[in-house]
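Structure provided below as structure tokens; questions to follow.
Left out: one protein chain. Kept in place: all the others.
After this line comes subunit A, so read on.
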Amino acid sequence: MIGHDIFLPTPLLVISSGIMIMLAAMVWRRSVGRSFAYGLVTLLLSLAVVGHHPGRMSGNGDSLFIQDRWTTYTAILIIFSTMCILFMSWRDVAHDGTTLVDEYPLLFMLGTLGALAMVFSANYMPFFLGLEILGISIMGLVTFRHRPVMLGYEAAMKYLVLSGASSAILLFGIGLAYGVTGSLRFMPPIATGEVPAALPVAATVMVLVGMFFKLSAVPFHMWLLDVMEGAPIPVAAFLAIVSKIAIFSSLVRYFGTGAQPPFLNDILSVVIILTIMVGNLLALRQASLTRLLACSSIAHVGYLLIAFLCPGHLQSGAITVYLAAYTASTLGVFATMTAFVVPDGPDGTVIAQWRGLFFRRPFLATAMSLMLFSLAGIPPGIGFFAKFEVAATGVEHQRDILLCVLVIGSIIGLYYYLNIIRVMMAAPSSPSSTLNRHARPELTALVIVLTIIVVIGGLFPARAIHPLLPAATVPPETRDGIRH
């Protein structure tokens, strides 16, 4: 590879240098607050340069990275989510202050770096490296839960083992693909010459399985519930949002947005049906809010995959809006959870603790309800329009079974989301006078910002589609460009 072929998106550069500066600063003097500040500044900087890159992409598709509207969009989502998650973690620094160390923000930054590397990758190498960086930093982050100590360690071990297994499968698939095509280009292998036809199919399926593992689509979903429950709330948000956006973005990049080959179509349909049904049914019986959110995120991946499976001119809008809606609403729920926590009070991970919140903290309860409505796909939240768009793509392709599953899943989903609101509306069980309110301006501000995003996005979704429309039309172009 020659010098002018090296094409490196600026956000990666900025975040890598930011991490190095953080490391250097930690050697100089350890200070958690300062590390958070470095992290936020770095993220802001990378957000500012997200669309820029030095040099130009090589036309023949040999470069390691790629940059187009889709990468820009998902990168913005990832960076924005990480910023919100850093804000959420701030409370631990300010109030608990027990075991938090500098490594906490550092690991978040590393995880973001991994996620961005996956988003920008046009080659198996950076994709796999990014995946591993993300996975390993998540493992470190999960152990930061310090209330019931063993829970965090157990979750981390679970994650380590299962993520290792899935990486191995993924790597095997990549190896097979390399064997078939002799190239590490990030796209499904195409059988050429004397290679048996089963080989590229096997390679594709193995890569797909690896991705499904990280995406926690249904036969491979078991780990997510336990890991999210064991992790601190911000880390659970990171798992549910950043890591999923990154892997979904790579999925779209890898398979493109055109019609999928028939075998893939069948596999995906089955996985979608299982994902939506199992995700929603599992959520019904959860008493823990984090576990419930894990189930709901499984179900939402299923809805998102419907849009992925239905190419057409509605698809790009559906995927972009759905990603934005899922990100904003889920972030909102997690932000409300962190704002809910008061020192020496309940930590908000059990649904029963939310009882009577409408009477104690009406603002928080209203924000939470709006977020849950949005997740359930009810106006005025942006989730309403997102679900509408996904249904539109399904109707366009007459995927009747998938649509039925979508409807049934949504109705089940409605039940468990509404159930939380119902609990919040129930009369408080104990006199709440003992609970002193701790004003946390940064969390309140975060919740307000996310609420505004969700509501405005729901009322004026046109602005949300408009700049993002080219997102899905670009990948086919670049794919064509690669073939030339």
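Basically, a contact is a pair of C-beta atoms (placed from the backbone, for glycine too) under 8 Å apart; a residue touches a chain by one contact, two chains touch by 3 or more; residues count from 1.
Quick note on the criterion: contacts and distances are computed from a predicted model.
Student: Hey, which one's the missing chain according to UniProt: "Quaternary amine transport ATP-binding protein", "NADH-quinone oxidoreductase subunit M", "Potassium channel protein" or "ABC transporter permease"?
Tutor: Record says "NADH-quinone oxidoreductase subunit M".
Student: Taking the entire complex into account, which one of A:154, A:347 or A:396 touches the absent chain?
Tutor: The single option touching the absent chain is A:396.
Student: Of the residues A:27, A:150, A:198 or A:462, I need the one that contacts the missing chain.
Tutor: Checking each option in A:27, A:150, A:198 or A:462, the one touching the absent chain turns out to be A:462.
Student: Among A:30, A:52, A:285 or A:422, which residue is in contact with the omitted chain in the full complex?
Tutor: Within the whole complex, the residue contacting the unshown chain is A:422.
Student: Would you mind spotting which of A:282, A:378 or A:446 touches the chain that isn't drawn?
Tutor: Looking across A:282, A:378 or A:446, the contact with the absent chain belongs to A:378.
Student: Which parts of subunit A are in contact with the chain that was left out?
Tutor: Given the touch definition above, subunit A has residues 314, 317, 358, 362, 373, 378-380, 384, 388-389, 391-392, 395-396, 403, 406-407, 410-411, 414-415, 418-419, 421-422, 425-426, 460-462, 465-466, 469 touching the missing chain.
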